[in-house]
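Dropping a structure here in structure tokens format, bear with me for questions.
One protein chain omitted, others in place.
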Amino acid sequence: MTGLTLDDLVQRLRAVLDGPGRAVEAVVLREGWKAALPQLHALRLEVKRLGAWAPHLTPEHGGMGLSLVQFAQVSEVLGRSPIGHWLCNCQAPDIGNMELMHTHADPSLQARWLMPLMHGEIRSCFAMTEPEHAGSNPVWMSTTAVRDADDYVITGHKWFTTGADGAAFTIVMAVTAPDAPPHKRATMIVVPTDTPGFSIVQNIMVMGERGGDHASHAEVRFDAVRVPVTNRIGSEGQGFELAQARLGPGRVHHCMRWIGICERAFDLMCERAVQRELSPGEPLARRDTVQHWVAESRAEIDAARLLVLDAALALETRGPLGAREQISAIKFHTAAVLQRVLDRAIQVHGAMGLTDATPLAFWWAHERGARIYDGPDEVHKQSLGRAILKRYATS
Amino acid sequence: MTGLTLDDLVQRLRAVLDGPGRAVEAVVLREGWKAALPQLHALRLEVKRLGAWAPHLTPEHGGMGLSLVQFAQVSEVLGRSPIGHWLCNCQAPDIGNMELMHTHADPSLQARWLMPLMHGEIRSCFAMTEPEHAGSNPVWMSTTAVRDADDYVITGHKWFTTGADGAAFTIVMAVTAPDAPPHKRATMIVVPTDTPGFSIVQNIMVMGERGGDHASHAEVRFDAVRVPVTNRIGSEGQGFELAQARLGPGRVHHCMRWIGICERAFDLMCERAVQRELSPGEPLARRDTVQHWVAESRAEIDAARLLVLDAALALETRGPLGAREQISAIKFHTAAVLQRVLDRAIQVHGAMGLTDATPLAFWWAHERGARIYDGPDEVHKQSLGRAILKRYATS
Amino acid sequence: MTGLTLDDLVQRLRAVLDGPGRAVEAVVLREGWKAALPQLHALRLEVKRLGAWAPHLTPEHGGMGLSLVQFAQVSEVLGRSPIGHWLCNCQAPDIGNMELMHTHADPSLQARWLMPLMHGEIRSCFAMTEPEHAGSNPVWMSTTAVRDADDYVITGHKWFTTGADGAAFTIVMAVTAPDAPPHKRATMIVVPTDTPGFSIVQNIMVMGERGGDHASHAEVRFDAVRVPVTNRIGSEGQGFELAQARLGPGRVHHCMRWIGICERAFDLMCERAVQRELSPGEPLARRDTVQHWVAESRAEIDAARLLVLDAALALETRGPLGAREQISAIKFHTAAVLQRVLDRAIQVHGAMGLTDATPLAFWWAHERGARIYDGPDEVHKQSLGRAILKRYATS
Partner (left out) sequence: MTGLTLDDLVQRLRAVLDGPGRAVEAVVLREGWKAALPQLHALRLEVKRLGAWAPHLTPEHGGMGLSLVQFAQVSEVLGRSPIGHWLCNCQAPDIGNMELMHTHADPSLQARWLMPLMHGEIRSCFAMTEPEHAGSNPVWMSTTAVRDADDYVITGHKWFTTGADGAAFTIVMAVTAPDAPPHKRATMIVVPTDTPGFSIVQNIMVMGERGGDHASHAEVRFDAVRVPVTNRIGSEGQGFELAQARLGPGRVHHCMRWIGICERAFDLMCERAVQRELSPGEPLARRDTVQHWVAESRAEIDAARLLVLDAALALETRGPLGAREQISAIKFHTAAVLQRVLDRAIQVHGAMGLTDATPLAFWWAHERGARIYDGPDEVHKQSLGRAILKRYATS
């Protein structure tokens, strides 16, 4: 960890985000990610200088070598701002792609794509969800990759490919064995975005915003896209398995990021409550309704954080299978806390909460997806509920 | 009512909104209100030809002469689309301004501003809320109108002035008697938007969108804006009283519009549930979770509608004072139902619910304000609760 | 309606319940129903003298000939006390049995059992639910009635047979045609409780109370109970159909009774809030939390009442089939409002809310069943949700 304690690191990152980061965040909220790129890159350099680069990577790759539990705590502080994770180069979906390629891509793929990704020189994306099939059923997809000599020829239609706009490559999930058992059908393949046949149909309008660059979700097409078989990650048919492995830590990252959002929303709520007067000398903070919201939010956030850290520890010590139920639990539980806390913080802000004066409106709109992406609440609840009930049935 | 029964009228409007209106709505959602203006105006003509123009106005003013209860039912069907009310020229804030000027503006003001407003030739806005003071305390404001011979000189800062962008005039609330009792301090004055000193600082970013034209909320400044005293509506110091009178029917309109949103969201939820398959042959509609959401939404919407119509009837028969408690009740109750129904509908849609493929995302973002504008939930709950408890205290 | 207007009637009944009824209610809460029987019967005579007897029966049967919508309004005021319905002889399950026998029992059965029931000389019960089968699946039962010459020989095990303790007869649902389609298997049969083979195993401990007499729920056994076939109600195999017909009005009765409970709880909550001081001169009513609870309860109760009355009207005008969905909606919606309102009223009372000083604790304990009896929430939600979704599927 390059000499920094975890506490130091967290304090430093917080100082950046609550300090110079605020101005950059304001540009992102007001003018969009693309417009803020110069300031974003400048601030990124500063973060790098602090030694806070790529907390998830090993020191030999320029990272900080944090354990998952340590990284989770860093993820919380980064979550305080929409720009936090990107500044440290640990933003989704790139972080997931790094983890995946680090373990499962062959050296030449790593040299060509992983290295510059780890250095923040390029961005990547991950094309899995298809508009025609429920994202909640990850084994049901129509995109195919057909072997032709030493190439795959990929044809399909994806959406919610986050950050495709400006990405150097995508990892695509495509069916290579349509007749195999459902969990063995798909394969992951690296597709450079300048490959003929790959196209971005549009940046999807999400909550009224098209977004751009890293902050966008694209609809993309693969129209007989041809790439060499060496672009494959892992083995044929291993796609679903790799996606699952990728999701465990990914959900911990998301959940801790949401805790960070909650903490920022909590600060904003409390600050507003003590400053905003309903009449001269009568701040909102005097209302017991507001006091209750503050108290409920405090309890919910703290309980959720402990639950997520416990799941992170389980994932580290017992592996993906051993932690599967806990990972499901944190996903829906934390997303619900997030929505409640944001709701209260906005209500305390009144009309101002709907504007770009704080990131609350951004999160209200864009984190409505927290209960949908990476598996909707209902899928996680069903999966956890079934797993538990099964044990009672056989006992 | 120009020969149409209420049922006929509702059916015709629904046919427009669910028919040709869908394409126009799609442009609004995808490209914004301004981009859709040509199509919007074309469709407006069609609506006018149907005899569905200005349901709230008397026939002599080109309207339909509906009672409040009847109009409420029309408002529901118009609420099915973000473009509904505008098509019939009964959109907020213009409708409130029409009602106000119809009763309280002198004939010359009416001739100059009300007539073209009723004909849909111009738009207007209403400047009341100030960023420096809690909107929930309507008697606390800093904008002043100082009498200077036959003029008022107005100075102040307002925001959330809906539709200021492109409006021909605003009605502004300004303090004319700073030392009067709080409810007697303010006066309403018509200010043409081309008056020197009036400026739009910005269309406020609301939930990540600046919007434009009718679909925008402006921050505006009055910098020694001079208008003749004849531009006053009502008498000096009557501003708060007029605002209150304006709010009763306004809240019924909003609530019934929200019921309309709920009904559209309900339709979308049900349609999606029967169409979307989780796996081949297994539609979402088979899940009892989804069945429960449908049932709960049905009960909540129907109960809320009955409550709103009952309040509308009370307002018609017992007047603003007699209906005050009911109006408070419908405001927070219906806004809560709206948010729950939208939430469920989005969840059933999954990722698609976050996009512009339906108006659900638009409403999720922009109707978060429903629990804030026209008095936040907490103000209405407190006011209703206190009024009730007072009766128990003195009994 | 014997010269009384509905309003008069409601006022009179309210005067009884809020007047002399309170002392009787207190005995019921403190010592149980059985101990209060002398006072209960004395008060019943008073109610009879007021002309408020049996509002659901026709004048020729000594009743008031109210429509369902009118009766619903009476049911609300009676619901204000646990003793209300019994005082007017319109308590469940007797009222349902009267309605059933009035239409479907032959004259000799009517003379022998219905007449004294209508006059309040005897009580009855209804044995349907079986401990071995989910009550939510009304066509699945094990109790059989085997034809033997001119008799039925009934064998089975029932529970939650309300009021069996002290009842003169029960109506039992028993399978007469095990191989018929599920909805045609069962038959309703009158069984006098002194018939050999009929026994009460126990009054079930419900929420820690065994109860007694009318206020009890029994586990009963039918051990080769022999009754003449003329004791049948309706035709063989018609049991389920008759049970369904019985349930529609029954649910309206329950829902309006719950509204009455809500109103009483609301009064208690408001009275306590203005009287109870947190410190000298600082009543609970000053807290905005309490004000909000009052406001939310007011809105929820009023909306629920309108929904129930609307369903009652539908049942009267469109019949059971036409009102089926609305009946499902009111059942779960009103039960939920009931639980929320009781919860708030108890919380305002603090420790006192847990005691017998008010009926709140009684209702908290015994109306937890409101979300279970006559079909659990989940059955009604599923049934309503499916019916609605089916229309979307085929459209």
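For reference, chains read A, B and C in written order, and residue numbers begin at 1 within each chain.
Simple rule for what comes next: a contact is a pair of C-beta atoms (placed from the backbone, for glycine too) under 8 Å apart; a residue touches a chain by one contact, two chains touch by 3 or more.
What you are looking at is a predicted structure, and each value in this text was computed from that prediction instead of being measured.
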item: Of C:T129, C:T193 or C:S216, the residue in touch with the unshown chain; value: C:T129
item: Option from C:M115, C:V229, C:L354 or C:A387 whose C-beta touches the chain left out; value: C:L354
item: Interface residues of chain B (partner: the chain not displayed); value: 287-289, 292
item: Touch residues of chain C, complete complex, unshown partner; value: 29-30, 129, 131, 134-137, 140, 159-160, 204-209, 276-280, 284, 287, 289, 346-347, 350-356, 361-362, 364-366, 368-369, 371-373, 376-378
item: On chain A, residues whose C-beta touches the chain left out of the figure; value: 267, 270-271, 273-274, 283, 285, 288, 290-296, 298-300, 302-304, 306-307, 310, 325-326, 328-330, 332-333, 378, 380-386, 388-389, 392-393
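Simple rule for what comes next: only the chains that are shown with their structure count from here on.
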item: Between chain C and chain B, distance of the C-alpha-averaged centres to the nearest whole Å; value: 43
item: Residues of chain C touching at least two other chains; value: 288, 292
